[in-house]
Each structure stands twice: as structure tokens, then as C-alpha cells.
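Supplied in C-alpha cells, the structure appears directly below.
Omission of a single protein chain aside, the complex is shown with its protein chains in their original locations.
Each chain gets a letter, A, B and C, in the order it is written, and its residues are counted from 1.
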């Protein structure tokens, strides 16, 4: 802890504080390490290691009511007098702090971000403009219905759009993300099965599934039985049939799956599961690959979630928020979470009166600002544009797959959909593994792909270019990947010690987990348990 | 020219195209120069060297009228069919292009920007929000008066504020920048003198003046007579008296002047000039130092300009736009440019009817969006806040001056106002000059001060911290300056070869001027004169 | 607009390289009967201008809190947001990034989350905080699940003074795992009935949940609740939906809370018609390995320079799958960033001042309304910036309609959630409500005397 305790008022000498350095073009002389970092980029201490007592970064509205003292307004024993260590900064300091931090980040607006399964497509700027319209961003969720007709209409229309795109009968816009969509979807299945007599015990999940699938099953009180993928990377109806029985509540299928392959036996699988009274959940995270071409709802499934922050261009925000609407077939509609939006004549209403509803997975109605963006996106592209998304996303992915397959091991050598998955099998003999390749890509200016997922491919590199990348960008990425393959043979240490050109070099994740340091403690009040 | 002609469709190999590189932490291995640049920062080719035929970056409104062919709408001989070489880019490409370019720039939001005479203070974010209100940013200048009352009221009120702050009788908000303010101011003087019989011939300008002063005098048809500053860096009334006669139209005095000193003899000088029928122009670019403390209008001057993009926190925009309102005494009011804003009862009107007006220096009414910001700034600070600006700006400047005076030659050793001016006299013996020191500051993360101005200080370094910098930032800057002074002695080559840590190293300005390359020509149509 | 750079010619070149004649061949693996044989039945594409107009039209059909004086709260608060917040949050390096899986390219996000975690600890008085949850309600549900993981017990005491929608969410989440929720009533003070809490406690009690300020705006007696819970070996979960109260009210940590979960929207996030909001989540250090959600930790790089990474991820779904502490993956990162920026701007003095301002405005409004003959304040407990008003001669709906006619959005009609309070309104007064607005509210309410 001691190295974090700093006297923020005293002026640390430049070389300790490391402030303000910018650095390091190819002609760097290196005479002053410790001052500079990389590029036009600054060392920036924590908020808590800056500022000066009494500084403030904003003015509050004037107090136009009597200025009673706090202890005349609340019982003294409830009062808090100070928050030691809380920031004391001026507006310019806060602005520079976060401006500098932002410059340490890589986003889609910076460059190619081929994180597989994440669909990091470009986020249109007009969508960022429209969700901020005061009628959307400054509307309170409990405003009287007459004053929220535009919001309800938008949600109602978005439901229709998503139902059409997914082939489902109804849509709930409530879930805040894909995983919450899964939670809700599995709850719907559970409620349905309960209404038929028993919730059952178990959920089948393919071994290639995203971690949220088993985790969501567990939250809904189910055991998870893992199903092994077939040799072609797809679900084998036989394996499903073997595992299926009256204890099985459902199967969760990701389609297209995390290997970037379409589950061509999905209809067969659904038939098998339905025959034994089970339900079929579809993880629609990868809808981008098939939008306008095939509808999950036409493949025999019962429930589905869609990640609006993937297929529908809602920006991911460095971690969120997103939105994970759930599509469902009519038989599940009685169990939908409340409220549902209905159209009564020309008015839109919120209906809370659904006696069999599972309840709610969150307060209010959903991540509305994300819904606004997704709706705007759908309206911008229209039907042909959405289909073109899938086509180009798939062409782009296959192009990368084709161009790199002589350089990296391709466990499933087929055409892919939205992404292709390689492994490090060819580089391992040189002592270079997937992590190294990923880090080395950074030196070439690219964000790495998703790595070590799906778990069924050892050392997986899952590359999803999306449709918003140009051929030139793909070619540059391909060239960099080829070069790295070459480097792995010629100079493996160069790759193993990457990245070399980022603000920090490879970070010690093991240390972070071994000695967790999860917050600044320079000045915090110590509580009993903590000091013990 | 050949090196600029590139085939934009073919994929240049990575090392030629240099795309996508990011680079160069202290642990850089240098194995791949040519790919990386510095930091999380990208090579970014020109707009014209990117894209692909047929790409487009935006959609236009749908055509809802008959789609007649161009040649049915205009005579064929007037028609243009194409603009070869014009960009063909998608939205994501344009966004990445300018995002990356922005990352090569240094702004006030990035760090300390002590450009002397430029008053690079922090630009409050709320001001950026309010000028964009549709009622301001989407109002057409020729809207009927009843639909622009808010804009006129704002301009009227801003005039009152600026008149109070400057001590002048009237304000014209028309000029787009300081230099245009000077133009207008000198035109007012000329018109006034003409009305008295003769415009006269000459304008007196101190040798410390900004280049715009003599240039503005020239545009108004005056010869310039340079007045030597006194040994204390200020105007010597004696020198003015010697130069003053009936041929002299005016004197242009910058107060506080470009050495950061208050012209304490200004009243005396004004008396001398007025006695011979001349007028006194005050360059108010440095008003920040005295706002609320001394008013130029109370010092005997007749005309003044103020740079709203300096004292009044309008951002400088990487070159502009700014606004340069002109203050004037009542005797000059008949000559003001049209229109003037007047209040008639509760209505605000534009009055074009000023028979003796000099005319206009621009279309419409001024850089309105800049005026909105300046008005917002004044309303945020109020009278005490504005005075505090001057106090802290002057404390900050004197602190730097005091802390560095043992390291750098200080030609005028006095308390200063908003800025202090050093020279490279102590470093020259080591072969290090002002330019080197400026470039070396970049390696420490600071924007250099203004250099080689004012001209009367050989190798001048003009440092203006403004009031929006914290003591900690000043201390870091001071530490860097001290370290550079030390480096200049110990390792002059290190300083001479700076900067070492920027995206590009020192640029060859001589070459740029010798072989001017002022635009991309890869694909431009050649006109007769050009190919000759 | 499709936002697709590649032209037909670009695609052609790629298809040639791939060695197929058309993109159809790439979709050959989709069985014909699973393909859509028609175009999607959606409206044709809009141009950017067309879209802007369409969206302006929809937005224009909603009222916003700038057009009306609004006294709505109940878990969604209209607070001042400095202009610098959205300027910074919408720097594209932040908002177009993914979850920071690759720390060397995500130090901006990661340091900001570390700062956010610190701020949440400071506010709540807790030792460790995560990187965010979906919203306050699901954070509360996850807190209950976490308590269950910690002590394995099955019963949860859930006061009725907790936000009704939060309770529904909790029930929806936890019932699948067989947990039982015991709802306990509130007193005349508007606080949770301590006696009933005590009566409900046993060695099967997993946790006592308490919201403070509670749904009625009343501050609960956390000291007594903590003592009672801990005496029974249960955990105390404190929920805070209006975190501006942290500026002036003693922190849950000081009372020994084990988990603090809540809604951070009030800091830097717009009302957004209910979302995205910001679930915050903090606990005692001892429980960190049972925590849901992402955590950022400080570490160093190969050269010993400090840096930040996602850590303790063996708790999470991508490693632990069905055994994970939660299934959360995408969270509310950008909302947390907005809160971090807002709190940095408010700062030590500003946050306190903001809280005090809310207290003062609310006290002013309460005093004025209590003087109106047709109303009374049913709950006597101390409040922060919300309070319940009983309408004596009309229905709350009538009052609200009358207010609306004067350009005022009144309070939440409590009958919607509490049949026994169907003659009551829940009003919220923040720094955004000027004295004139409050006076206008009282005048319009008084109009019905």
C-alpha cells in the first residue's frame, strides 16, 4: 500500500511523478526514460493523486430556499461530514485527466477491432446524435403515458422490427445485455415447463458455447450437461438425442455458433428436444452473419436473445451498456416480463397485467438509449441493407480465413459465417502461442482477436471482421498476421516479448490476481475489518 | 510529384504504406521501423490516398421531386461531370482518418500551452454546449427581426458587457479576429480624421508591436513609423513626442504590451498624440492581465480591439475562428460599421442607417457563435470572477518568471503582467538557441511558448501561463525548463536535436519554403498554366 | 445507409480470392428450408436527414424534464449534469471500445474503472467495489445471490419499503434457486418495522435487505438493523437508489453493512426513460471472491510500470461457466465512466453541497405542502429528497392531472405499488427544481382545497 500513498500537495520531482512526458519516435534518444511515455501521450496519475484542497470542478445551482444547517434537516447521528480522499479538482484538471486516459484506449473509431463473437462494427454517428434528443434522454420512466407516447411507439416499432428479423412472435426489450437475455429466456422456459407440471432439472449446452450460457442456466436453477460438438464443429443430433430425456428442460444452441459455423442440424435437434417436451433456446449473439438470410425463428427454436450492441451497431462503451432483447414463440408469451407495450387504437400503453408473468429482470423498461440506437440503425439500413450486412460480414470473414489458412492452423476448414477460428498449433513448436500472437498484433496497430475461446479449440484465435471494414484494412491485417507467422519462426522471442509499442508492455495478470489491489487506499478511512 | 502519385486501389505492402503502426514504449525493440510510429498512434495517409471508387460517406435526403437529368436543368456547356481525385470514402474511413489526425495534435485539453500573447486558457465545456442550441446555431442571418430577438439581445448585452469591461463607449462586434478589429479600428480613425479634413499619412507603432499592427495600418493606407521602446521595455513619451506631428494619424499601443508590461505612460502618450490631433489605438489582445483592474478606456485611448478567443475563453480552433470586437469612444460612433444593434423599447433592431459609417468589414454581423461563448463566459464569471482571472493570470506569470530567472536571461527584470519574456542569451554560448529549447520542451510534454517574438528581444521566449493552470502544472513546467537549461550545458546536442518523442522529428521548414508542395496532385486535372 | 465500405468491386475481388462465384456459395451450409425466401418486411431505408426528422418526430411526442417542472423520483433522478461529462464520456476511444480484455490497449478504460471502484468504496464506506452491474434492481438481486453463496442460507428478509420493482426483480431472480423472501411492513415513520424484522430472523436467515433512503424517501435506522441481522448470523445488504444521499448521510459501511448495492444513475447519467442506468456493487474485502461482475486491479508491466487489468476472473462465467458467481458479461461501463467523471467534477465539497441542496429544497417543499389543508405527510421519519404526501379530498390522479394542466409533472401515485397507500403521492425535489417551481407546485396543489 505504501507506494500508493502520495502527498498530493507536494511537488514530486519530474522523474518520479512522470508527468507530462510525451515520447519516443523512432529517433528517440532514450536520454530521459522516466519522463516520457509513448507518443503524444501523457503519464496521468490517479484522480486521487492530483488536485489541491478546496478545488472544485463545477458549480451547483444557486440555493434559492432557506439555507438551513444540515443538523436542522437531519438527525445528527445520520450525518456524514466529509469523505476523506475524495477528489478535489478543477474542471480543466478533470477534462485533461479523462482526455489523456482516453488516449490510452483503442476503439473501433481508432482501428480494426476483430474481437470474435463481439461484432465490433462501426457505430454510426447519427445514432449517437438522435438518442440524445431531450425527448428521449430526458424523459422520466414514470411520466404519465400521455407524455411518453414517442418512447412507447419507438419500443413498439422496434419490437415489430426485431420480431420480423428474428422470426419470433414476440420480443421483450427489457434485458440489459445478452446474458440477462439468457436469464430471462431460461426463466420463460422454466415458467412454461412449470405450467406443464415440472420445471425439469437439466439444460444441455454444447461445449463450444459462450460461458454465459451455462452460467445463465445455473442462475435459473438448472444443472448443465455439456454436449460435445461433432467433428465438423457442429451439433450432432445423435449426441443430443442421447442426452435428451424428460429431465432435460432445454438445449441452448448458439447459431451461428462460436466457431463461426451455421448449425445446419438445428431443425433436427429442435425436433428431438421438442419430442421429449424440452425447449430450444437460441443464443443469437451471432445474428449478424445471417440477418435477412435465415431467421432463427424459422429453425424450430422457442426462445432467443439478440445483442443489440453487436448486430445492431450499439456501441459497446468499453464494457457496456448494451441491450439483450429476447424473442419468443407465442406459447411463451403469457410468461413475458412486465410491462409489455401494447397498442390500443392510436395510443401506446404499458400493460403490467400479465398474471403468469415471470416478473421483471430489471426496474423500468430496458436500456432505452440502446434501443433508440438499434431502432435508428434498422431504419437507416432497411431490409436490403440488413441483408447486405450479413453478406459482406461473411465475405470479409471468409476472405481472412482464406488468406491466412496457409499460415495458421485452421481446425475447421470450411466456409465460415461471420468469423473464422484459427489456432496456434503451427506456432507452438517455436514456443509462440496465441497470447503472444495477439500481443504482437498490437505492435502492428490492430486490436487482437478473441483468444482462447471457444474452449474446444486449443489456443483459439477467433477473428470477426464485421462488414464495416474495408478490403484494404483486411489486407493490412492479413499482411501483419503473415508477418507474425514469419516472425514466430525467425525470431520467436520478438513475438513472445510483445507488445513493444504500447504505452505499457505486457502486464502481469498473475500478480494482479495474487495480490489484488482493487482500489486506491492512500487516504481512505480504515474500517475494522480492513485493518484486521 | 512522383512520390505522391499512388495507386490507391492496390494494396501497398505494410512497410511501404506504413499503416496501422502503433509504437514505441521505452521497451521498443525497433525490429520493425517503418510500420510503427509513436504511441497508440497511427500512420494515416492523405484522404486522397485512401478509399475505393464508388464509396461514399453519407446519404443525402431522398429526391422527392422529378429526377430530371442535369442537362435538362442547366445548359450543357456549364455542366461539370466529375471531380477526379476527389475522396471516395465510407463514413468509418472518414471517422478514423480524422480521429487519428486529431491524435497527432496538442490542445489545451491535452496539456499546458503557454504560447505567449495567445492566452491559451481552458475553454469551458458548457460554452460549447450553449452555442450549439438550435436557436443560435441554426438561425439564418436574414430571418425577420421578430424571429431573431434572442440573438440580437445577446449581442446587445455583450456589447454592454464589453463596454463596461473595456471602459469604451460603444462596441462593434463585427470583426472576425483581432487583426480585422485593427483594420476596422484604423478605418474608424481614418474616417474621423477625414471628417476633420485629412486622413493624415502615418501611424506610429512601437517596435515591440505584434505584426498585425503595422500590417493593419498599411491596409488602411498608412505608412508606419516604428517607435523604439524605452530601456524599461515600455513606451517613452519623449520618443512619441519626437515622432508626433500633424502628419501622424495615430499611435497603436499594445497594453499590456508584448513584453508583458503595463504601459504606465499611456495617459501621457495619449495626451501628446491628442495634442497634435492624432488618435490612440489600443491593441487589447492582452486584456486578460488587467480585466477588472484597469480599463483601457480610462487611460486616454480612442479605439481598442479585444480578442474574444484570448481573454474570453473562445477556443482557438487550431487557427480560428475567433472574434475581435472593437471598442470606441463616442466621437467615433458615427463611423461605426453597419448594422448596429439598438434597443427600441423592448425590441432589438438592426440599424443600417448610419450615413457616415465606414461600411462593413464582413457580411452579416460577426462571428456570432464566438460571441455566444464569450457572453456565456462573462455571465459565468461575473464581475469578481473576471477580476480574479487577471489576478491569478498575473500571479502565475510572475511565479514562472521568478522561478526561472536564475536559469534563463530575463531582459526586463520587473514584475510582469500576464506573461514573461526570457531570451536564450545564456544558452547561446553552448550552441543552444530558443528554437532548440522550444522543441525540447515537447519531449517533456509541454507545448512551447511563443518564440522569437517580440522582435526586440533576440531569441525571445514568451511564456503566458493564463489563470487556468494549476501550481502543480507550473511547477512541472518550471522543472522541465530548469532541466533543459542543465541539458544545454551538459549535453547541448540532445537539445539541439530535439524533439525526440513526437510523431515526427524536427521538420524541415526551409525545404517546405524552397520547394513548395501545397496540395496533393496525384490525380488532379492539369490545367494549361500548371503543366507549362 | 449501410455503413459498408466495400463496394461490389471490392467484394468481387475478395470472392475471387476465396474462389467462389458469389456470396451465395458462402451460405450454402444453411439448409434451404431454413432460409428466408423473401425480403424482410421492414420499412425502406431512410437517409440521414430522413432518419433525423423521423426521430425528432418521435422524441417530440415525449415530454422532457426541461419542458415541465417534474417532481418524479422513485429510482430515477433528475440531477444536474455538467457539460464536461458528456464531452468526455463520448470521446470515441472510450465509447467505441469493448470490455478491456486486452489491457495494453485499454489502459484508459481500466484506470477509469479502478478510479470508479475507489469512488464507490469511498461513497459506500466499503472495502471493495466491482466495475458495475446492470442497474440498481438487478444489483440488489445479485447481492442476495451473493449472500446466499456466502452463507448458504435460504431466507431473505425484504422490507416492503424497498422499491417495489426492485422487489419484483429480486423475486424473479432468486426464486429459481429456492430462496424465500419474507416481506416485512413499514411503520408510521415510513421506516421498516424493526420488530417484524427481528421476528422474521432466524438461523435460516441469509440476509436482511434494507433500502436507505427507502422507497418513501425515509432514512432507515441502519445501526439497529445491522445489529439485528448480524446477531442472527445474517448478512446486511444495504440498497441505495439515490446515491446523492451519500454526500450527507453516514455511509452503510460505517454501520457494518456486508454488501451495498444500488443505482448510480444520479451521477452523470440522464434519465433516458429508465435506462441504461448503473448498478453499483460493493462489499467487505472478505467476500471479494464471491462477488459478481468484473473487477479491475492494479499491477505492473514487464518494466515495472504500473498498469491496470481485469482480475480475479476465476469468479466469472467465461472461466467458471455454470459455477460462476454471476452470468454477467457486458455491464454498464460507460455509465460508470459518466459517474466517475461527474463525481470528479463534483468533488469532496461539491458532493456534500449537492446533497445539502437536495435536503434543503426538499425540506422547503415539505414545509410548504404540510401547510396545505388538503394534504398531509403520513410518514414522520427523516427524509432525503423524496417524501410521501397523502391527498385528502381528491385522488392522487386528480391532483396529478391538475398539476399537468399547469405544466407540472407531479408525483408517483403510490396506489400503483401499495394498495394501502392509494391516496398517496411520492414527490421528489432535487437541485433542479427551483423555488418558483416548488411554489408553483404548492399553489397548484392548493388549488384543490
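Everything below uses one rule, namely that a residue touches a chain if its C-beta (ideal position, glycine included) is under 8 Å from a C-beta of that chain, and two chains touch if they have at least 3 such contacts.
Quick caveat, the model's predicted, so the values are computed rather than measured.
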#### Entry: In the full complex, displayed partners of the excluded chain
A, B, C
### Message
Going by the contact rule already stated, which one of B:197, B:231, B:345 or B:516 would touch the omitted chain in the full complex?
### Response
B:516
#### Entry: Per the touch definition above, residue among B:83, B:275 or B:330 touching the missing chain
B:83
### In subunit C, positions touching the absent partner
48-49, 52, 56, 66, 80, 82-83, 87, 91-92, 431-432
### Message
Please output the residues of subunit A touching the missing chain, sorted low to high.
### Response
25-27, 40, 52-55, 58-62, 89-93, 95, 99, 124-126, 128-129
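What we mean here is this: only the chains that are shown with their structure count from here on.
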### Centroid spacing, where centroids are CA-atom means, of subunit A and subunit B in whole angstrom
43
## Note on the structure
Taking each chain's mean CA coordinate, subunit A and subunit C are separated, in whole Å, by 19
### Message
Going by the contact rule already set, what residues in subunit A reach two or more other chains?
### Response
91, 95, 99, 103-106, 108-110, 122, 124, 442, 468-471, 497, 502-505
### Set of subunit C residues in contact with two or more other chains
1, 3-6, 10, 45, 48, 82, 84, 87, 92, 105, 302-303
